[in-house]
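All remarks here apply to the structure that follows.
The other protein chains are all here in position, but one chain of the complex has been omitted.
On to chain A.
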Amino acid sequence: MGASEALTDPSSLYNVGNNDLSDTETVLNVRNALASVQNALLKALSGSVACIDVNHHRRILSGIFGMSLWDHKPHVMDSLMDLIISLAATSGKYLDNCLNMLIRHFVPPPWVIDRLWQGRVIEQKQHVLSRVHGALLKISLLVPLAPSRLLPMLAHQLPKINKKDQVVVIYVENLLKLENSSIGQVGGGMIFMMVMERLRDLDLEIDWDDILQDDSNRGMFDMELEDAMNEGDELPVGSLNQDTSGGKIESLDKLMVTCFDHLESCNLHGRLDQVFEKLFDSFENFILNTYKSKVSQFLMFYACSLDPENCGVKFGSKLLDIFLSSNKPRPTRQVSLSPLWMSAVAYLASYLARGKFLPISYVASMLKRLVDECADYCRICNDDIRPEAHQLFYSGCQAIMYVLCFRMRSILDVPRFRSELIPLESILMHKLNPLMVCLPSVVAEFLRQAKAGGLFVVSDSFIFEDLLESELSRAFGGCERLDTFFPFDPCLLKSSNSNISGNFIYWSMVRPTYDKDDDEEDDDDAEIIVNGDEESDEEDEGDLDYALNKMSITPKHSFKNNMERERLMKMPSMIRPSTSPESL
């Protein structure tokens, strides 16, 4: 029953009291009449926008801006949106109010959030958000400066980190949808900044150290956890206790997946390259100088995995450029004491080691540049013996060694790449003594593989006892402990990890140059065993003890059990940060 009909033919209203209609039908008729009156009113207002006065009609305006699409049927939504678009475009006075009103819809009311699994609610969400986005686009077409006014409002209305609600996930979903639109051409960079900052903040809110140290039996993360994740099993419950984080882990996981989906759609539409620049800028601003984030950086990893030839290569090159530009004064937003390039080289090392999608030729070329840089440093360095004076050198050396722990076999298989590593021997033998200063666990594994692969042999004076880290590595690492910083260690969030694991090199997947399985001696493979057969037995024995000593990081482990022993011989895939004084 249309409003106009009701007005022209009053008798139709009297039909409401007709005995022929049941009560329900009556109620329905009245409801429809009221709704259509409201609809007609909105339509009439749309046509008279020019006559609305901001002072005299304040009540009407506040009524309009207070309305919410979530409460109405689609045809009323349409009328309301037309009115809002007219208001925004017709007079500058209402533009900000209109934009704010539209952005408010990015946060659904509680009754929607509680019932997001219901089909009816999902449909309503689709109705509302498609109209809101449509309205924002139409307004930006009619008022070209609207996007620049919109962006600060988006930042302002971004929900605070809320323990219970998934509200921030829905808001970010909408932000990313805007990024995909014409508004994103203008404000995409700022949108990514907002999203990256929120990811980082949520990441930092979660006390990862507390959670990681929870499982005292395991002591450290190692291959079993990786294998579990590889097979898609549930994460060991003890290690990610949801109660302590208050649902934040779940929020972060969902946020990451939302971002991954967006990146994937960008890739499908061929705009990942363009988006990557903005993504890297926000990464550089928020993540690169934050050393405690455990998950947010995987956004970059995922983007690179989608497009290895372009984005994958660009990411590594940009990180390398930051490292190599350490000589020039670089205006950076420093929030920490350690220079940005130290973090960049740690990222580069972890990335080159873990990126399954990276061609070995690329890894080799990056390694070559790092080797050349370290070699240059050796030539021009001063005589200062303190490790902190040569951070550039030690971080470069450690990066090279870390990457080679993962890639040694593939690199040595190609003679050209192998020859590019020749300067490495003199670098590591330099008076600055990187083998003593860099992280002992990395050095030990590297030396073992170098020896087995025939890269070079060092004297046995580099046996480390029980050491994950040392005084010297702490010194070069600085108070942020960048010596134990491996940012792309396995992702701890279940859903996020399922997106990543296909492109991720776990330590268990690495084939080191020595034979991992000590029961079988592969005599034919000359690369693995350098010495003769008889000596190799003793070597293995010695190696076994040496390895056990090296790997026993927590004294709780018992070596009587064969399985334990085997497990411990493997290099820690994730090196836990020490419990020394926290960074600022």
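Assume a residue touches a chain if its C-beta (ideal position, glycine included) is under 8 Å from a C-beta of that chain, and two chains touch if they have at least 3 such contacts; residues count from 1.
What we mean here is this: contacts and distances are computed from a predicted model.
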Looking at what's absent rather than what's present, what does UniProt name the missing chain, "BHLH domain-containing protein", "DNA-directed RNA polymerase subunit", "glutathione transferase" or "Signal recognition particle 9 kDa protein"? "DNA-directed RNA polymerase subunit"
Of A:I60, A:L145, A:I385 or A:I422, the one touching the omitted chain in the full complex: A:L145
Among A:A89, A:L306 or A:C397, single out the residue that touches the unshown chain. A:A89
What chain A residues would touch the chain not displayed? 47-50, 86, 89-93, 95, 141-145, 149, 331
